[in-house]
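Input: a single structure, listed below in C-alpha cells.
Of the protein chains in this complex, all but one are displayed in their positions.
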Amino acid sequence: MSVFQHPWLGGVFHDAEAAEIMGPQAQMKRMLRIEAAWSRVLGDIGRVEPRLAAAAALVIEAAEPDIEALREGTARDGLAVPTLVKLLKAGMDEELWPAVHKGLTSQDVIDTELVLALDLVTQLMDKRLALLAGALDDVTARFGAGRMMGRTRMQAAVEITVADRVLAWQRPLLRHRERLTALRGEVLNLQFGGAAGTRDVLGDQGDAAAAALADHLGLANPHAQWHSARGGLAEVASWLSLVSGSLGKMGQDISLMAQQGLDEIEIAGGGSSSAMPHKQNPILAELLVTLARFNATQLAGMHHALVHEQERSGAAWALEWMLLPQMVQATARGLGAAIELTSNIRRMGGPAS
Amino acid sequence: MSVFQHPWLGGVFHDAEAAEIMGPQAQMKRMLRIEAAWSRVLGDIGRVEPRLAAAAALVIEAAEPDIEALREGTARDGLAVPTLVKLLKAGMDEELWPAVHKGLTSQDVIDTELVLALDLVTQLMDKRLALLAGALDDVTARFGAGRMMGRTRMQAAVEITVADRVLAWQRPLLRHRERLTALRGEVLNLQFGGAAGTRDVLGDQGDAAAAALADHLGLANPHAQWHSARGGLAEVASWLSLVSGSLGKMGQDISLMAQQGLDEIEIAGGGSSSAMPHKQNPILAELLVTLARFNATQLAGMHHALVHEQERSGAAWALEWMLLPQMVQATARGLGAAIELTSNIRRMGGPAS
Amino acid sequence: MSVFQHPWLGGVFHDAEAAEIMGPQAQMKRMLRIEAAWSRVLGDIGRVEPRLAAAAALVIEAAEPDIEALREGTARDGLAVPTLVKLLKAGMDEELWPAVHKGLTSQDVIDTELVLALDLVTQLMDKRLALLAGALDDVTARFGAGRMMGRTRMQAAVEITVADRVLAWQRPLLRHRERLTALRGEVLNLQFGGAAGTRDVLGDQGDAAAAALADHLGLANPHAQWHSARGGLAEVASWLSLVSGSLGKMGQDISLMAQQGLDEIEIAGGGSSSAMPHKQNPILAELLVTLARFNATQLAGMHHALVHEQERSGAAWALEWMLLPQMVQATARGLGAAIELTSNIRRMGGPAS
Partner (left out) sequence: MSVFQHPWLGGVFHDAEAAEIMGPQAQMKRMLRIEAAWSRVLGDIGRVEPRLAAAAALVIEAAEPDIEALREGTARDGLAVPTLVKLLKAGMDEELWPAVHKGLTSQDVIDTELVLALDLVTQLMDKRLALLAGALDDVTARFGAGRMMGRTRMQAAVEITVADRVLAWQRPLLRHRERLTALRGEVLNLQFGGAAGTRDVLGDQGDAAAAALADHLGLANPHAQWHSARGGLAEVASWLSLVSGSLGKMGQDISLMAQQGLDEIEIAGGGSSSAMPHKQNPILAELLVTLARFNATQLAGMHHALVHEQERSGAAWALEWMLLPQMVQATARGLGAAIELTSNIRRMGGPAS
C-alpha cells in the first residue's frame, strides 16, 4: 500500500537499488551476520570455545528463519529478536547455545543492522549525487552560455545565464557530499550495550567484545552504546531531507520554467493526460517537489523521537522504524529521478547574448 | 519495507481489514467500478447507445488489467489512468470505445476511488470505536469503583476512581464517532469535473452526468468538483489523527500505570525481552503512543498539500498519496490494538474505598 | 521577536484586531472575569454568603494585578494562577477569601480564558471570511466572463473563465464558515473540573456550580471537564490551518498569474525592491503561501499535544500555549491580507470570448 512498493504507483516512487538494500531479505541477512559475528566474538574473548563459536556462527549464517514465526513473535514481543534467537537455537545442537546472542540485547542487533544498511544506502546516494552533479555539468556545457530571466519573488528581475541557474542547483549537491562524509564518520557506529546499555553483561570484557564485534562488522566502535541517544539517526534524517529539499528546489524551478508563457526549458519524455492528449506533464520535476515535502514532513517525527525516555524507549524507537526507511527511499528515488530528469533536458534558456 | 506490510514487523503494525480495503486489488476493482459506471452514465444521458454502454461496462467490470503495463504507464504519466483506459479499450471492440472514459479526467477516477475506500474504512473505524467504548465499559464494570491516585503534571494529586480515568479515555471516542458522522456527510462525495474541472466537457450534460454517476456509485453529488479544494481530505486526516491521538493518550497512561513502583494496572500477554526473561513489556500501549506521533507528524504534510496550485497540482496531489493511506492504516491498527489491549486488562487501580 | 509583534516585520505579519483579542491585557481581563464569576457562583450555590461573593467579585473585577509578581510566580509554578489568586486575596478583606477561587483549579481558569478568546477571534474570522467571499464576488462581477488558460500540473490545459478560477478560491471559504458554525458549537465550552477533574471538590454541588459558571460566562456547559481531552483545541487548530491553506492556494495561484510571461493578473500596490526599482513584488500573495505553510507546520505540534498523560499534563499543555495563539494570528493576518489583496486586483484574465 506504500507508494514505494505499490504495484503501479511504484512506477513513479520505487527505487530498485534502495529497495534491495533496505528490503527485508537483506535486513535478515544483516541480522544473521551480526548474530554470527557475535558468536565469533564470544569465542574470541574466551566466553565459549572458539570451535563452538565458529560452529554456531556457521549455522546462523546459513539459517533461513521461519518468517511466519518471526511475525508472530514480533506481534507478541514488539520486535523480532527474541524469536529469532529461539529459532536459531532450535536449529543447532544445544551444546552451541552458549555461543548465541548471550550478552547482546535486541536493540544492539536492530540498530546495528540499520547502521549496516545506512552504510550501503548512503554510498549509493553519494554515487548518485556525483552522477547528478556531472549531468548538470553537461547541461552547463550545452546551454550554460544561454541567457534567461533571473526571477526573484516570482517576478522577472534581471537576466542571468543558464549556467548561473544550474550552479544554484549544483552547489548544494557538492555540499551534501561533504556533509555526508562527516556524517558517515559519525553515524556508522556499532550499537552495543547489552540489557541496560552498560556493556557490563560480560563483566569487564564488554569493551573488548565491542571492539571485536565492530571489527567483524567493519564498523567503528564508539566508546559507549547509543540506545537512548538518537541524535545520529536524527542527523541522517536531516541530511536526507536536505538532499531532497535541494532536489525539490530544482524540481520546482523546472516546473516553473516548463510553463507555457515562460517556455524556458524543454524536457524529453514526460507524462500524458487521459483527458488532454496535447499535454506533456513534467512528472519528474513535480515528483521532486513532492518528495521534498514528504521528507520535510517526516523529519519532524524523527526529532520527536529524540525524546527517548530512560534506558530505552519502545514508543520513540518504533517511531523511527516508521519514518526513516521511507525517508531513505524517498531520497534515493529523488536522486534517481533528478538524474533522469536532467538527462532529459533538451533545451534550457535562450541563446547566448 | 513499510512497517505496515513488512514480513515480521507487520505482526505489530499490520491491520488485515484496513489493508484489504486499501490494498491495490480492491483499489483496481473500485477504479473499474467507476469506469464501468461512467460507461453506463454515457448511455443514460444518450451520448452513446445504451446497448454499447452496457456492453462496455460489462467488459470493464470483468477486466484484469496488466499490472506491469500499468506500472510502466504510471512511470511515464505520473498516474495509471491513461494506460488503464488504453488497456480497457484494447480489450473490447472498437465500436465500444466511445463509451469508455470519454469526459472523465484521471483525477475524477482516482479521487472517487479514494472516497469509496474511505467510505468502507471509516465504517470499519466507527465499528471499532464502538467496540472499544464497549470494552472500556467492561473495564469500568469490573474495576470502576476501585481507587487510584489522580496524577497531574506527573505528580500525585488527589485520589480518583478507576471509572474517572476510564471515562477520560472513553469520552473522546464517543465524540470521534459524532465527528465521523458529520465528516462522512461532508467527504463521501463524487469527484467529477472533467479536464479543467468545469464539468462542461459534455456540454450542458455535465451536471446530469455527475448526478447519474453519483447515483451509480452510491455517493453524494456535490455541486462542483473539488480537484483543487482538498480541505475534505485534510479533515479526514485531522480526524484520523484525533482518533490516534486519543488512543495515544490512553496508551501513554497505561504505560505509566504499568511501571513498577506504580503498579496500577496488570495486562495479560505482553512482550518478552531477548536479554531479560523476567520482563513483560506493554507492547500495545507503547504502540498506541507511536501511532499517535506518527499520525500527528503526517498531518502536517496533508495540510501542506492544501497549497494545491491552479486547476490541479501534480506535486501536492501526489503528496496526499504518500501520506493519507498510511494514516488510515495507522489509525485502524491503533483501534485494533486498543481493543486488544483493553480486553487484556486483568486489574486496574486498587480496591474501592 | 515574534514576527507578529516585531517592530518592523509586524508591518507584514501583525493583525491588530486579533492581537487585541489575544493580547495579555485582554487575557488578564478574561481571567479576572472568570474568577469573579466563580465568586458569584460560590454565592449562588450557597458556599459563601451572596453578599461576600458579590463583594469579592467586585474586587476581582477591578483588580490590576502586579505583572512582575505574576511573572515571578509563573516562573516558579509554571502558570500564573496560584500567584494571581494570592494577589487577589491580598487586595481584599480576609473575610472575602472563602469566596475566591475555592474549588477551581488553574487549568479551569486558563482553558476557559482561551475559550472566551476563541469565541471572539472566530467571530472575527467568520466576518472576514464573509468579507473575502464578497470581495471575490466583486472580482467575478468585474472580470468573471474573461477567459484564461486552465492549468493542470503547471501546464496549460484548456481554457476556463475567470469565474471558474475565482469560484475555486471562494467555495472552500463558504465551506469553512459552515465548519466554523459546527466547531464553535463543539468548542465554546466551559472548562471546569477542579483539582483532579472530577468536579467533586464541592461535593455534590459540582454540576450545579458548573452550570452557574457557564451561565455567568455565556458558555456551554459540557457534561464533564476536558482537562486531558484536547481534541476540541486540535480541531480548532485544524480549522485554522484549513483556512490558511485555502488562502495559501489562492496566494500561490496569484503569484503564478502575476509572472511575466503569464501576466494573467494585475495587482495595485505591491512591493518594491532595494536593488531593482522596476519590480513590483506580489507581497501579499506570497504572504498567504508563507502563512499556510506556517500553520500546516504548527498543526503537527497541536496533534502531538493530544498525548496528554494522566489527569493533566504540564508538558503537552504548555506546547498548546506555544502554538495555538500563533496559529490564530497567522490565520487572522491571512484573512486580512487576502481581503486587501483581492480588493487590489485591477485586472484578471483576458477578454471574454
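Note that the chains are named A, B and C in the order they appear, and that numbering of residues resets to 1 at the start of each chain.
To be clear about the criterion, a contact is a pair of C-beta atoms (placed from the backbone, for glycine too) under 8 Å apart; a residue touches a chain by one contact, two chains touch by 3 or more.
Bear in mind that the values here come from a model prediction, so they are computed numbers and not experimental data.
Listed residues A:L58, A:L87 or A:A168: the one in touch with the omitted chain is A:A168.
Only one residue in the set A:R142, A:R177 or A:H303 touches the chain that does not appear here, and it is A:H303.
Taking the complete complex into account, B:H304 is the one of B:H101, B:K249, B:H304 or B:R333 that touches the chain left out. For the chain left out of this panel, the touching residue among C:L188, C:A224, C:A300 or C:I345 is C:A300. Within chain A, the residues in touch with the undisplayed chain are 78, 150-154, 157-160, 164-165, 167-168, 171-172, 175-176, 179, 182, 195-198, 224, 228-231, 234-235, 238, 241-242, 245-246, 248-249, 252-253, 256, 289, 292-293, 295-297, 299-301, 303-304, 306-314. One chain of the complex is left out; on chain C, the residues touching it are 1-13, 19, 22-24, 67, 70-82, 85, 101, 104-106, 194-195, 201, 251, 255, 269, 271-276, 281, 283, 286-287, 289-290, 293-294, 296-298, 300-301, 304-305, 313-316, 318-319, 321-323, 325-326, 329-330. Where chain B meets the omitted chain, the residues involved are 149, 151-158, 255-256, 258-263, 271, 273, 276, 279-283, 286, 300, 304.
Methods note: only the chains that are shown with their structure count from here on.
A rotation of 180 degrees, rounded to the nearest 5, superposes the Cα atoms of chain B on chain C. With centres computed from CA atoms alone, B is the chain lying nearest the middle of all the protein shown.
Averaged C-alpha coordinates give centres for chain A and chain C that are 40 Å from one another. Taking each chain's centre as the mean of its C-alpha atoms, chain A lies 27 Å from chain B. Contact with two or more other chains is made by residues 151-154, 157-158, 256, 300, 304 of chain C.
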